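The complex appears here without one of its protein chains, the remainder shown in place.
Labels for the chains are A, B and C, by order of writing; each one numbers its residues from 1.
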Amino acid sequence: MILSDLLDARVHDAAGRALGFVVDVRLVLDGPPDGVLAPPRLHGLLVSPRTGTSFLGYERTDENAPAVLARWFRRRHRGTFLVLWDDVAASGTDEGPGVVLRDGYRRWDPALPPHRGA
Amino acid sequence: MTTRRSPGRVAAALAATLLVGLVGLVGGCAYGPSSADTSAALTMTAALDEAASAVEVGLLVVELVDTDRTTTPVADGTLRDALLEVGSASGSLADALPPRHLQDARARALDAVADATAALTDARAWVNDLAGGSAHDLTGALSDAADAVDAVTADLEAAA
Amino acid sequence: MKKFLAVALGVLTAIGGFVDIGDLVTNAVVGARFGMSLVWVVVVGVVGICLFAQMSGRVAAVSGRATFEIIRERLGPRVGGANLVASFLVTVLTLTAEIGGIALALELASSVERRLWIPFAGLAVWLVLWRVKFSVLENAAGLLGLALVGFAVALFQLGPDWGELVAQATRPQVPAGEPVPTYWYYAVALFGAAMTPYEVFFFSSGAREEKWTAKDLSVSRANVLIGFPLGGLLSVAIAGCAAVVLLPRGIDVSTLSEITLPVALAGGKVLLALVILGVVAATFGAALETALSTGYTLAQFFGWSWGKYHRPAQAARFHTAMAVAVLVGTLVLLTNVDPVAVTEYSVVFSAVALPLTYLPILVVANDREYMGDHVNGRATNALGLVYLVVILVASLAAIPLMIATGAGG
Partner (left out) sequence: MSPRLRRGERPFPPDERLPEPPRPAGLVLDARLHLLDRQVVDVRGDPVAIVDDVELEERDGRVVATDLLSGPVLATRVFGGRPPRSRWHRVAWRHVTEVGVVVRLGVRGETLDVLWVERWLREHVVGRVPGGRHDPE
């Protein structure tokens, strides 16, 4: 699997209801190191009702300037949420079903933890 | 369930574009039969403007050479550029297809531009020291050509 | 003292490097047709390029990231790739115009036909890129380009009615007989001539070439904020010469030789020779900058090793890309296209391509991960947003105006 198989994929819940698109993939460097750093573990998916323009990063960080731009990009990404990888039931690699979440999945606040550690 | 841009909207945009285009076309034709006259007259005045500009360049270059303010390569290069411009003006005039009542004006325009071309070639020969004559004579010839060009331009503008 | 010298040298090269074939041709064309009534656009353009260059230079110095690395990272491969294609094409078009400008100026200096100078000019540009150190190349071209001060000298010697010129500039009106869309078309062209994308690619990558750090920011800011406005004054002087000498005579500028007429009239052979030298140097310098920018944009988008601080063999793809760009520009000119016409198109397309380059820089200049304490202040951001709107409007208006006016017809 490669990241672009997941990015922009459609997301459905177990009942087949469309929830949006994968706009980013959250990785966590925990676990035993592979070389200097731990290998990034697939932690969760960020799902937004629309794809595209997720690139500017305003929607998930505390960057606030210039205020007009920050507000605009944030508005475009209202409704974005994080689902943990454990809640993903299936992820088709091709055009097929896209990402399907398991029954009883939970939605979390998409904001990044304020300090990224080091 | 998702939309890449609904077909309805695309169709609406297309229709709007077409409509604007059509209105533009009809608007362009709204001048009726005289529109062909206007466009021929416009082509011809634009060509005459180009020739007038080139003749003014020639006058300025002759003045600069006469007062020893420019070098021969620059003067020669400038006159060659001016000659290219009158050449292009004469091409546009020949290419225009004016209505009957402007045919005479076109003939005079071609004559005026031919005079300008001759005056500029004389000036270029003089600048390169390949011909005699004085700056005064050259200026006279160029001024006459400029007057002729202006006269035809005025006639065309009156007729259009 | 050392710092003062650095600022002085930087300011002088910024002045000499500001004017390129685009500024030269567009200002002369506009001066001869519209007098001083479009000077306000030069002011808007100069403030814009100061803002943009200053931000991109700061981002490069603090984060070590040059402009196109930022564009790729923030816009992603699709939108970033579209921007790469647009910026690359505009830069190659500008490079073509600059090489043509070198040939035209050499033709005036020698009376040898320009077609014979074109391959020579292309080869000389490539050789300098291949063998000469960045700092030498930047400073020599900038200092020789200062010879264009001849246009300002000429304007003073012409002794114009200053009150009239100032009145035209401060109370701009569309001159009688000129259609309004044509006025705005040339406004966009002048804006594009002052704010060409390659200047920013070159400036930010140059910060990396010279290994700037946050400590160099004050020097770089002084270079930009003093050098570019003085370069802008030079642009205005070019327009002024045309407005004083060519406009009253009804001469339309369509060749480089016509641009030099006012200088000969005012200052005679010596000043004329100085200005022709300045044109050769300015176009040569700009040809180097645009050629480097083609390499910078490609290398930064694809992550190649780049920079003049490497031997060519250590930046093989970068040097290959530049050589191909110079070759393409030279071959295009050999088809006998008019370099002045190429220039007029290049400045308009510059205005079209600008927004996608400007926006990522504005965003990253506010990102503390990159910039630490050197993020934009409130005033910079306010101005930055105003210019975002100006740049967008110019970009969107450019093509419709070009079609409506028949490219200025």
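For this structure, a couple of remarks:
Methods note: contacts are C-beta pairs under 8 Å (C-beta built on N, C-alpha and C of every residue); 3 or more make two chains touch, one makes a residue touch a chain.
What you are looking at is a predicted structure, and each value in this text was computed from that prediction instead of being measured.
Only one residue from A:L3, A:V68 or A:A90 touches the chain missing from this view: A:L3. By the touch rule set out above, chain C reaches the unshown chain at residues 63-65, 69, 72-73, 76-78, 80-81, 130-134, 136, 299, 301-306, 308, 311-314, 316-317, 319-320, 369-370.
Listed here are the chain A residues that touch the chain not shown: 1-5, 7-8, 13, 17-21, 23-31, 34-44, 46, 49-55, 57, 60-61, 78-79, 81-82, 84-85, 106-113, 116-118.
We adopt the following convention: only the chains that are shown with their structure count from here on.
Closest to the protein's overall CA centre, chain by chain, comes C.
Across all inter-chain contacts, the pair with the most C-beta pairs is B-C. As a whole-number value, the distance joining the C-alpha centres of chain B and chain C reads 30 Å.
Computed centre separation for the pair chain A/chain B is 62 angstrom, with centres defined by C-alpha atoms. Residue positions of chain C touching 2 or more other chains: none.
Residues 46, 49-50, 52-53, 56-57, 59-61, 63-64, 68-74, 76-78, 81, 85 of chain B are the ones touching chain C in the complex. Those residues of chain C that touch chain B in the complex are listed here as 107-111, 245, 249-252, 254-255, 257-258, 260-261, 264-265, 267-269, 272-273, 276, 409. Contact residues on chain C toward chain A in their complex (touch as defined above): 74-76, 79, 362-363, 366-368, 375-376, 381-382, 384-385.
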